[in-house]
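Just below is one structure, and these are the notes that go with it.
Rather than the whole complex, this shows some of its chains in their spots.
Note that the chains take the letters A, B and C in the order they are written out, and that residue 1 is the start of every chain.
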Amino acid sequence: SGCAQAPAPIAPHPQEEASAEPVEKPVEEAVADKYIIMATTTSTYDSGLLDVLLPAFMEKYGIEVQVIFKGTGQALELGQRGDVDILLVHDRASELRLVEEGYFSDRHDVMYNDFVMVGPAADPAGVKGMAKVTDAFSAIAGGGYTFLSRGDDSGTYRRELKIWEKAGVSDFRDWYLSVGQGMGDTLRMTSEMQGYTLTDRGTYLSLKDKLDLEIVLQGDPVLFNQYGVMAVNPQKHAHVKYASTQKFIDFMMSPEGQDIIASFRIGGESLFFPGKGIKD
Amino acid sequence: MPPLLEGISEAFYLILTFDPYLMRIVFLSLQVSGTAVLLSTLVGVPLGTFLGLKPAGRTRLISKLLYTLMGLPPVVAGLVIYLLFSRMGPFGVLGLLWTPAIMIIAQFVLALPIIAGLTMIAIRSRGKTIQETALTLGAGKLLTAWTVVRESRFAIFGAIVTGLGRVIAEVGAVMMVGGNIAGRTRVMTTAIVLETGKGNFELAVGLGLVLLLIAFIINSLLYRFQEGGKNSAW
Amino acid sequence: MRGEEIILEVQNLSKVYDKEVLKLEKFSFQRGKIYGIIGPSGAGKSTFLRLLNLLEPPTTGSIYFKGKAVSMNGDAALAVRREMTMVFQKPLLFRSSVSENVAYGLKARRFPKEKTQERVEILLAKVGLKGFANRNAGTLSGGEAQRVALARAVAFEPALLLLDEPTANLDPSNVELIERLILDLNRETGMTFIMVTHNIFQARRIAQEVVFLHEGRIVEVGETEKIFTDPQDQRTRDFVEGRMIY
């Protein structure tokens, strides 16, 4: 209901990627793997993108991708421990740091979308019309309007914290509810309480019909949301199916894969944009 | 390296420092689960006693129903209660969503079938004879029921502990209706899930151990209220 | 007035399980008497007592207590049970102390607490169990348990007492003790007793009237001495004389 305008167009950047360090590839296995295991975030999983992307990959390479969806923090932990083969997450800073530390390799900025601020149609805090999310956050804090925070160390939550910091808000009182849940549940609660929250666009769009919320602010460059794909470094975990993960990354980054991402829509609206959408 | 060991030391640290974050959620856990189990006991023990004293044949359907409800998935219970109390649901006007009160309701619904069902089973094995003995001695309905319960106290204690175990360890329903709001509706289990989601396995294991320790203490206290079932064989 | 007022009456009483185990046309018990119910194992003696004590619904027929029809689930049941009690053939003692067991019926009747303990002690002495008050009832010997159950039943001085083999597990001297207790209570308080016993000597010693039950039917009723010395029915004769092996 409340999405007034299309997401701010942010130009896709060229595909080539500054992969942190080239990895010495182990000997190509003779027999192809039947499957690989990918950990991703709930928002990605819930969007339904993988339901079109993975069958196409399966079709082409005969490798099944089994998906485990977890909070971003847990997904990264699973990868570090070598319990999955590949990650598709959206916490760029942590991803780059972990590549640096050698846990992951072959990281690529595979797609992006953006965060939006949602709130009740009545918009008691008067956020609609503001251009800067920091202003909106200040207004909410100033008026003590209900704001729900993921509070779960997810990519979204980390972004939210950054914005509070930028807005200079440090005094959180009763109006600020840290709910420690996934995006979908947080949105549901926000709708019930008629409060405000920060969400990724994909999750919001896929739940929109069931929510009594509107987008009250979007398009601020601060709200940018980059997804990355990366393989677990076989030098840390020799058992991972590195060769197959490479095939999957190649596929994701190929024109075919990028095309699938670009053309994936719900209710006529794009959820993700291919490639990298941000300058380092 | 071993997060399990770290979890144990984390647990000790949290307890020994009386960590205020911990204290608060422990207190809420106890309050919510304690109230829910108390209410379930007040309803479930009389209900189970009543059913247990009826001939098994006549309560076959209701027995099966109780057994089935023992397996009610908490997340389904939570979902249904959520839908009933949500703003657009029939009881939305009460505004109970995201409060400890509704968490108690959810846990009550989960503990009741267990306490009633296991009480029924306990009573069925020996209750009839006890009931008749009490009746012949001129006991009224209330004293009779109380006598039957008292004589089966060991098994009923087991029922209550099982019910308590179910709700204090439960996460799906309280998460659904309570919302895991920090400082308001966050209990031990939802905190554990949160920390797990963040990848803080040590803290999660630590919290889990604290929860188990609390369960142990509660059980030990409850244990005193009953004695081992004595029996004699002449 | 003893023996003239009817305390309990049954009419057309029957009980059917797999087959009919009890079928009585009409029988009345008079207040203040001691009845002995004798008959072979499986005759239906315990069933009869259970029906009288409203523990089991009869298949057909009615029971009248002091002239009023009573049934198991009726409102009157509790009132009746307050005046009538039963000691089972295999009594169940509650899992607590001996004295709590004996005091149970008094508690149910809100008997003053101060006096309870005293009465319990007196009763325990009467059944030969002085000093047993604080024993765990689960640890008693067979005969001790049977005596505690009897003490528990007489504690609140019911008008009518149904006893199912009250001395089955007792040695002679204890049998004597219990029989004397029954006789004393009958004499002093006018308590009515209906006592099932397989021991025909016992029936002869204390019952004023004897009912001979056989295959669920009353074969013969009469004054004790008459039943024993001049039974009318052949089956009664067989039971009291022919097989009088002890």
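Side notes on the structure shown:
The rule is short, and it goes like this: a contact is a pair of C-beta atoms (placed from the backbone, for glycine too) under 8 Å apart; a residue touches a chain by one contact, two chains touch by 3 or more.
Keep in mind it's a predicted model, so treat the numbers as computed, not measured.
You only see one copy of each chain, but the structure file as a whole lists A x1, B x2, C x2.
Here is the rule we go by: only the chains that are shown with their structure count from here on.
Chains that touch both chain A and chain B: there are none. Distance from the centre of chain C peaks at A, each centre being the average of the chain's Cα atoms.
Central chain (C-alpha centroid nearest the global protein C-alpha centroid): B.
Centre-to-centre, using mean CA coordinates, chain A is 38 Å away from chain B.
Taking each chain's centre as the mean of its C-alpha atoms, chain A lies 82 Å from chain C.
Distance between chain centres (mean CA atoms), chain B to chain C: 45 Å. Residues of chain B found to touch two or more other chains are absent. Residues 53, 55, 78, 81-82, 85-86, 88, 91-92, 94-95, 104-105, 107-109, 136, 138-142, 145, 152-153, 156, 158 of chain C are the ones that touch chain B when the two sit in their complex. Considering their complex, residues 70-71, 73-77, 151-154, 177-182, 185, 189, 192-193, 212 of chain A touch chain B. By the touch criterion stated above, chain B contacts chain A in their complex at residues 86-87, 97-98, 175, 179-184, 186, 190-191, 193-194, 196-201.
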